[in-house]
Structure formats: structure tokens, C-alpha cells
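Other chains of the complex are left out, but the ones given are in their true place.
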């Protein structure tokens, strides 16, 4: 029985004689209770089970070599994503080129790198010297030692970056195609050339479509970097592994790594959400309802019926 | 047996340069040094790969940056004898030998047992002779030993690429089937610690690996697993691996000879808890 | 404050208030619609016509006032002097008494016309397929679309889609039909066919509340025209009177602008 103040609140009629009894929703309470009980049991069991080694977790959570691993993970993620985005734009534009050869080349690149596991690609780059001990690039006088050139870190960056470039190119392409064709047409009608149109008109507008999946890819990349442990690059997971290779506290150290991954992912997720909202706002007169707002329709229960507003 | 072992006074100045604490007592072996290829001598560095998941031979110190272990000390000693700086490079076990073949590293010490298959792609210099053992959960409820027939029908783990998982276990399994028993279910893991974890979680019944290492690791792991009683299986030479094209074999052999003949060889074994049974004499090197 | 027994109104809105956040959309609407009556709601954009219509079948909850439909309080079960809030399923069940037709048709695009029509009877009233199909076919005939039973909505023109939407609502055999600007999303040449179906429906005695800008329709068919502005009912009365001779200044201004655009031919 909440009072609803209306503009003519003072003259509002009193409630009629009925008492309102709110609906009980027993199903809701039951399912909620069940979930809470299960979650509580789970958490209790996790936190009281000595096998998890929470003391060890606490010990290593701020270990300096774990910290170094985090830095490598973040650095690898940032560099690989940067390479991926640049390659993505280049290959997306190539795939939309008027030139069939250029288009086919871009298509082949994308399909090759999307078609093979990144683990295999990493191993390839890492072992490149087994294939080409000396890299000449066909340029006389150029003799580069592949092993010198491609350190494990370079192999990691190459593997992740080139692979990501293939995925990003599909994202950028979807973004470009999402821009209303009328925009290109208007630019064309004004005499703006295709390249200028792409750069000044299409790509800026495609950003709105490009950014959300790019955020997802970044979060994915964060975890994909865990793969480079196979080529002994000391990122977060590898740092945990070398500790447990000595101390055999495997589970606690995997938990340490997971907690850090979770934390970083959460921060990135929140960042992504707000970035997306900002870009959506930039583009529409009325923001579409957030999932949150859409949900409110489902939640809405009403208890404000008792006090009626006034009439005129 | 080796007269050319350098005396301390002969090379005192040079010894200081490559020395790390452990290899401090090793002095430059001039005969070995002369055998070095020119490029290596000029570079002054030897890149040595190890898979640092294999205590006490190679693993990380508590700072998680410095590789330590028997192999690390031994390779430092080789470096000191050759007057070279040693650069320790971590790598996963099954990528080391291919990496050596492609010139990614100059030398590898990761407790490699010498097998004909491996000898096809790299050269070896003997420095130990280790037998294989089997690690089990405390008390060995399943009574697994290095007797092949005790493993029949069991889940046995090894490190992917190790001689135990690539050769012994398939061979044992064959013996089982020939004896009319269940074959062994062989499980390969990327690292020794992955295999050990699978053992402690009961995922596998035993882990087969180098016996010295297993004994040490069982102790380090707080007794979560232990080396099973019984004889070691077929001690085979353990070797320093060298790329075939690197031209290092003669120099390293000489350097190793010097170390094997020095008291430092036994000191290292003591330091890392290696039993005398795994040590060899420099005669072995002459048989090649 | 229930309506008199003999002429119980089909819809009885008593001081209905509705806010969206701080935006007061309805500020106390009183309206009675009697059985068989056709009421047209008119008014400027944003005056709350759609919102009021949606309150009638509880698609929106009200924040103040009471809504009776067919003698029952919308959204509550009255037992003694207590009003028990209805569960979701009860609300759904009572909605079957009221049919609603939307501006955007909202046909289910993945179903044929016939499937669109029999979906609700089968799910909500658990009807046998044969029964539902028979009724659906006769209704399709009524709206002149017997031959389109197996077409998909996207294969129909806007006018045809809207007629299917009307038939779909009628399939639940409602006692009251609500229309929210049923013709305003249509190309001008398709408006007529929908208005004709609505006119037939009105003539068959259906109680109807229609939000529309079609003054011709209002004048010809409606018993009463209600002019809403700023969340209030500003003026109401017989259709011809309000349209040709509005009293309130707001009404006059509104009608002037509407009539000049869609000039009565």
C-alpha cells in the first residue's frame, strides 16, 4: 500500500475499502532458496577442504614471480591484440576490395589462420628455425638467423597476433558491412573517393559494431595467452606451473592463477560494458533499453494500487 | 686417466670469467677449449636447454627465475671448463631435441637417456647412468614395481617424449599381452609435474621416470607419493645432447672427461642427493 | 463504486494513474465503456492513449486507481474485502477476454497464418486442433483471407497482415477488442480494407476501444469519441459532436491539424 503522489496529490481520493494482498510467488522463493543452499554448500565445501590449500593460495597470491607472469600476460594480450586489430582492418578492407586477387589472398589468410589451432601455430613459429635456419627473404646479402630473430616471446606474439588478425578481420568486416549503404552512397554522390569514404565515413561508424566483439576477443586473448606456456614464455600460468613443479602444490597454484585471471577478466568486462554503452549512446537518439531495463518488465510487481490518484 | 686436466695455476685468470658459484672449482680445460668451433669461441656463450620441471636435475629456485639442479651445475662446470658462459634456456621436454636439431640451442641437459632413436638427430656425451623407477602412492597398495607384469592392466603415466613413456611402457605392455594379461594403459603428460599430479589424484596408478628424480620429487612433495621398492630398470646412459651440426661433441667430451675425473663430480652428486650407483667413470667416453 | 447492475460497463476505469519514473503519463483517467459500444480514443502524440489501452488488459500495471473489465478488477482476485494479486498465469487467463490489435501487427513471422491463429487457443485454452482450425478458418473467411491460410506473414501486404492480426485476436473469442492505431503503419491504399473489417466487427456488436487518427472512421463507426491530452480526458461525447463541433480549445487545435492533413474527401 504505497502512496502514489500525483500532481494533484492533495485532492487525491482515499483508498477504496479493499485490502490488497500481494502475490506470493512460492516458486520463486523455492528456487532461490535451493540455489542459495547449493551455493552455500559448495562454497563451504570448497573453503573447508584442506586439499585446496588455501593457506598456500594466500601465500602465493602476491608472489613476485606470479606478478611478473601477470605483467607478461597483460603485455602479450595488449601487443597481440594491437597487431590483431591492425591486421584485422587491413584484411577486412582487402576482403572488400574490388580486386579479386587481393580478395582471395585475404580470404586465404583468414581461413588458414582460423582453421588451425593456435597451439599448432605457436609451435610452428617457435620451431621456425627447423624449417628455415637462415632467413634470406630472397634478398641477397640478407642472412638472418631464425633463432636469433624469433625468440620465444616473438614466436608468442607472432602466433597470437597473426591468429587474432584473422578473427579481427571478420569482426571489422561485419562492422563495415553494418554501416548503412546510404552512407557510402551519400559520400559517393558528394564525390568522395572510396578510400576516403572508408576512412572518414565508414570505419568511424563501424566502430559501434566492432567494439563489443573486440572486447570479447580481448578477454579471450587474455586466456589464450595461457597457451604460450608450451613454448616456455613465462606468463601467468607458466609462472604458476614452475612453482608447482618445485613444490608440487599444484592445485593451490592453479587456484592462484585462476583468481588472477578472474580478476583481470572482471575488470576488462566492466570496462567493456561501459565502453559499449558509451558507443551506443553516441549513435542513437534514445538508448535502447539495457538488459537491466528489459528485465525490469519481468520483475515488475505492483503494490501501489491502494491509493488512487485524483481525477480532474 | 686424463693427464691433460688443467691445474689451477694454469688458468686462474680465465676461470674467473665463466665461473658461477657451483662451478667455481672447475678450471678451464685447454685441451677441450682448443676443440671448440670458432663461432662458439667467438660468441663465448653456450645456450643450454632444460625442462625445469624435473627436480633435482633441473627446476627453478624459490625465486622462480634461477634454474638450479644437478644438470645445471654440471653444465656450468662444462662451461667453466670450456671457458664459455652458459645461458640456461627453459623449454618443454618434447620440444628440446627438435630445438637442438634446428639450432635453437647449442646443448641440452634434461636427463636425456641415450637411445638409438635420439642419436639419429643429436649427439650425446655420457655423464650419468640412471635407471628408471616407478613412483606410486604411499604404501604401494597395488604392488607395482619395475617388473613389467606388475603393471599389466594399470594406468601408468610418463612424460611425453621421455624414454620411459615412448619405449619402456610400450615394451612392457607388449610383454603383458604376450603373457596373456591386460595391456598397460599408457598416459602421456606434457610435464613431469602433470604426471605426478595425476598420480596424487589417483588418476593414474603409477608414474615411470628416472628413479633418482622420482625419489627426490616424492620427498619434496611431502610424501604424497614415493619411489616403489625394488631394483631400477635397465640403467642406461644419460647424456648431454648436442646438435649434430654444431661441432661441439669433441670439445664437450673432453670437458666432461675432466669433470668426471675431478672430485667435483662426486661433490655435485652429494649436493643433489644422487646415489653413487648412477655415477660413471671417464672410461665410458673412450668406448665411443 | 461498482457500476450499476443492469448496465454493467465492460470497461470501468476509475482514476487510473500511471507513471514511468518521474514521467506522469496518466493522471487519473475515468472512463466507462458499455457492452456493444465503440469508443474512439484520440489525442496528440504522447498523451497516453496507448498506455491507457495497455492498462485495460494489464500489459501495464497501474500506479493508482482501479480498472474493472467485465465486472472483475484487472490483476486481482476479489475475495471478501480482500484483493489478492493474481499470479502471472491467472493474469494470462483473464487476458483472453480482451483481444488486442497492435499498430505493428506483431504476427509471429515463423508461423503460417493458420498457425498464428490457432497458437493461442491451443496453448491457452488447450483446444483440440480440429476445433481451433475450424474457428480459425471461419474467421479468416470473415476478414476475407481464406486463401492465405498457409501463407507466411512476410508474404502478405500490411493490410492483410493487420486483418490476420484481428482474426488472431478474435480466435480467443474476446468480449472486448482494443485497437492501437491499427492503420497508421499501413500504406494509404491498404487502410481501407482494415477499416472495413473493423466496421463489420463493430456492426456485429463487439465492444471496441480504438485509438486512431482516422477521423472518417471515428465519425462513421464510433458511438463515442474521447479526446485525451497530457494524461487527462479533456473532452468526450458522441462522435459527430466532438469531431465537427469540439468545445475544448485543445480539441479544436488538434482536430484542425489532423483534418488539414488527411483532408476528408
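Observations
Chains here go by letter, A, B and C, matching the order in which they are written, and residues are numbered from 1 within each.
Definition applied: a residue touches a chain if its C-beta (ideal position, glycine included) is under 8 Å from a C-beta of that chain, and two chains touch if they have at least 3 such contacts.
Source: prediction; values computed, not measured.
Across the full complex in this structure file, the chain copy numbers come to A x2, B x1, C x2.
We adopt the following convention: only the chains that are shown with their structure count from here on.
In terms of inter-chain touching, the protein chains here are arranged end to end in an open line. In terms of their C-alpha centroids, the spacing between chain A and chain B amounts to 43 Å.
Counting partners per residue, chain B has no residue that reaches two or more other chains.
Only residues 1, 14-17, 19, 24, 27-30, 61-66, 75-76, 78, 81-87, 232 of chain C touch chain A when the two sit together in their complex.
Residues of chain A touching chain C in their complex: 4, 6-8, 12-13, 16-23, 25, 300-305, 307-312.
Listing the residues of chain B that touch chain A in their complex gives 52-55, 59-60, 62-65, 89-92, 95, 98-99, 101-104, 190-193, 196-197, 200, 217, 220-222, 224.
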